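The other protein chains are all here in position, but one chain of the complex has been omitted.
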Amino acid sequence: MESKTLKPILAVYVAAFILFLYGPFIVLGILSFQQGPEGGPQFPIIEWSTYWYKHLFGLTPPSRIAPLPVGEALLRSLTLAFMTMVTATVLGVMAAQAFRRRFRGAGIVFYLIVLGMMVPGVLTGLGTSLLANNVVGIERHWWTTAFVTHVVYTFPFAFLVMLAILNRFDGSVEEAAWSLGVSPARTFRKVTFPLIFPGVLSAMLFAFTLSFDEFPRTLFASGRDQTLPLAIYGTFSVEIHPNIFAFGVMTTLFSFALLTVYGILMGLSVRRAKKIAMQEDIS
Amino acid sequence: MAKNESIFRLENITRRFGALTALDNISFDAPRNEYISLLGPSGSGKTSLLRVVAGFEKPDTGRIHFMGRDITDLPAHKRGIGFVFQNFALFPHLTVFENIAFGLRNGTDDVTDAEINSRAQDMVELVGLEGLEDRVPDQISGGQKQRVALARTLIMQPKLVLLDEPLGALDANLRGRMQTELRQIRERLDVTFLHVTGSETESLAMGDTVAVLDRGRIIQSGTPEQIHDTPSSPDVALFLNRFNLFDGRLSAQSFQGPFGTVPVSYVCQNPKDVYAVRYDRTKAFRKGDALPGPALPARFLASEYLGSSIISFFETADHKQVEVDHHLSFGDPDDYNVGEEYILSWDPRHAIVFGSEVAA
Amino acid sequence: MSTGSPSTQRNTFTGWLLAPGVFWMILFLVAPIMMIVYVSFWTQTTFAINSTLTLDSWKNFFSSEAYVGALWTTLRLWLIVLALTFIIGYPAALFVGLLVKSKTVSTILLVLCVIPFWTSFLIRVLAWRPMLGKEGAINIILQKLGLIDSPIEVLLFSELSVIIGMTQIYVVFMVGPIAFMLGRIDRNIIEAARDLGAGFGRIFWKIIFPLSLPGVVVGAIFVSVMVLGEFATSGALSGRKVNLLGNIIVTQVGSLKWAMASVVGVILTILLGIVVAGFLRIVDLKNEL
Partner (left out) sequence: MAYDLQLKNVGKVYDNGTPAVIDFDLNVEKGEFIAFLGPSGCGKSTTLRMISGFETITTGDLLIRGQRVNDQPPEKRPTSMIFQNYALFPHMNVRQNVRFGLEVKGLPKAEADQKVDGILDKLGLLDISEMPTNRLSGGQRQRIALARSLVVEPDILLLDEPLGALDANLRKSIQNELKLLQRDLGITFVFVTHAQSEALALSDRIIVMNAGRIEQISPPHELYTRPTNEFVARFIGSNTIIPGTVKATQKNTVTLDTPFGAISGTNRINAAHSQGEMMSIVLPAEAVELIPGETDLGQLRETFGPNTIPCTIERLQVIGHIMQMLVRLENGETINIEGHVDKYRGRLTVGASAYVAWQSAGATIIAQ
């Protein structure tokens, strides 16, 4: 195969590709150290400073630039994401469990669920608002209307993740437990659930992440109180200051930190498993 | 209970999947404290039969009795019947020890921890897994997994254990050893094993009783010797993979086949006339040799070494393959030349004849 | 026969497992969409809306150059971004999914691609401004290198900036599914093709590409769904010069013109239906899991 020449070329390409993905972040990272409060969100850097980071935490003397209204919004977003995660995961696990058996109408139900991730946020947001305003006659809140649209959006992801996991799940371990006299309910708790737990975890992660960063649905359906993405949107529709960049850098670093910890933990457990396997080979 | 009492009984069990009938009105009485092997080719319904007995599937019609009780409507976990899966189905997240203790720990009976641990330890010793108690299933070999699966089932002290092709997932070299071990373990406990397999050698080697399943029906059951030496129909003879079968015509006291007309003394009732002679009773002769019976000219094609015996393939004039089995305990095999013609013959007393006309 | 055959018992159980999810989707997804269709025929006055049915809003949409223009802009941008994400993403996916032999390296590369998603979508969009602006990073670098004399102004607040921004944000949705499908290809298949004498070009076109097609389709569905419903990127990077259907919905809702917003919503729904159904004809999503 000509992969001998192709592979290095593509390797360089992939490096450029990753640079393309991260380019804006680098710029954003540099500009977050812009001088404050006069320095704007553009080049050149007037003077390097950590002003905007301090500003973010309210550690700077008051100025004409209001701090990002992230405090309460952050709390709301976290709560909403948590609620969404739990609901979507429970629904997803249940539906995927049902799909382990063939039943009539499986195709329709499958596409009905998947539709939730295919319909753009503006549409579900708009439709839910219309329904709330004109039919049900309730006020919109992040914990009512926005919440249901978030679940509509994340439930399909949780469902697909669980479906993929359960498709590879060997049902004979459950039958083995039954044949040992263990009731189906206890079998689910002691056998099925522990085995699908990694899948449940990634379904939860998906749901949480998607909901936390959800914007278009929330824009229409959340009513008065803002979630974090709405708060950010609110500031930049007026004027941008490097404090948003600083905030972006903070969240990125936070993500990296989480991932690194996760990666190290995984690496350790894999190495341990390998060690045992190697001892196995030797003996 | 006396030994000849039955452990479970199937009454007219039928199970359909859409248009397919997996089990066709099966009735079967299984003797207690025996090793029963159920031989069937793939698609004969043998796994369905096992799953119906275990309670993983329900029959469309018919009743199942187990130790004198009708269990047809009982769910699997209330039946007290053990099941050993082909892929072992061990709990991957539990250690060997916890796999074995699982049923006692999570069952409905109240068993003290101390008793659970001591019984599990006994089982570990019974199947020879000492030292591996803290491994997880990924860290043990196929043969060891097989033992864990067995121990996990036997700890519940079932009176009946169903084994679904338990040796199928094992390496060819390991199978022979596990066969002996399975039989020995069973003999130590008062338990019936119902072992399902597609391999005729395995079923003959393991069963005290062998039942042959074909298209959802049990077509013969008996001791391995009965099955092997006197198959009741050409179908059974075919599954055994030990018989050359010839079509022909049975009339009065003789059978007319591709080898001429041979006198027949005993005939098994069958709608079609078939003449069967075992591979190891068929011998190849050179032209001019004295023959023990009928003469069937055939061309030598190839031979296959099966280890302790050698099978030679011959082709008759009407392109039918005939096999000759030579066991090494009779000395070295003869050399045949590819393409050359030989005369196949056998002692006609060793043949089994099936036919619609039963000789008087 | 005993009461409650096993199959009916099981069906009931399956039904209970499915009911909550199905009801949720009917109530909060299907009903809202029906509602949009319904409201698009309502009568809109300056400050209020009532449920008298009329075609006025529909007529308004099709008679307005700005609205119909937005439809074409949306379609154009969608096609361009779809093509770009595919062209840029496929080679990257090929490397990550197929050419990298070590599973660890390929996982690390994929994770690297996904990390940006843990930063707010809006901040990611915003990050393009100091990148593309007149005094942005690209112009500074190009000037320093002496490639250009004066800054390129068309980079920001133009259709180009929207395209660049969307491509960067959504290309990963193309790379992921394709890399996944490529990773699932049995290496023996490629060896078998080589063994039969095929060179790389033929192996790619006859084996690799057809087998990765489901990934391309899934990626294309993801990208299409997101680009067609977009409004934030175009809002932030075009300086209101690029109006997509999504932008119109947002502004109409902002000025409480619910009927017109619904009309645009219905058009968007139809558009999406056609696009997704078209892609699903190429591959059955359910079989690819």
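Labels A, B and C are assigned to the chains in the order they are written; within every chain, residues are numbered from 1.
To be clear about the criterion, a residue touches a chain if its C-beta (ideal position, glycine included) is under 8 Å from a C-beta of that chain, and two chains touch if they have at least 3 such contacts.
Computed from a predicted model, the values in this text were never measured in an experiment.
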Across the complex, visible chains touched by the hidden chain are B, C
Would you mind spotting which of C:A193, C:V217, C:V250 or C:V264 touches the chain that isn't drawn?
C:A193
Hidden partner chain, touching residue among B:Q139, B:S199 or B:N270:
B:S199
When the complex is taken as a whole, what residues of chain B touch the one chain not shown?
41-42, 168, 171-173, 198-201, 204-205, 224-225, 228, 240-242, 278, 280, 301-302, 304-310, 313, 325, 327-330, 332-333, 338
Tell me where the left-out chain touches chain C, residue by residue.
186, 188-189, 191-199, 202, 206-207, 210-211
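One rule holds for everything that comes next: only the chains that are shown with their structure count from here on.
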On a C-alpha centroid basis, what's the spacing between chain A and chain C, in Å?
17
Expressed in whole Å, how far the mean CA point of chain B lies from that of chain C is 57
Tell me, which residues of chain A touch at least two other chains?
none
Chain A partner contacts - residues on chain B that touch it in the complex
54-56, 75-83, 85, 87, 89-93, 102-103, 106-109, 138-139, 149, 152-153, 156
Contact set on chain C toward chain A in their complex:
10-11, 14, 17-18, 20-22, 24-36, 39, 51, 88, 91-92, 94-96, 99, 109, 111-113, 115-124, 126-131, 133, 135-137, 140, 168, 171-172, 190, 194, 199-201, 203, 221, 225-226, 228-232, 235-236, 246, 249-250, 253, 258, 261-262, 265, 268-269, 272, 276, 285-286, 289
Considering the complex alone, what residue numbers of chain A touch chain B?
170, 172-173, 175-184, 186-187, 190-191, 194-195, 273, 276-277, 280
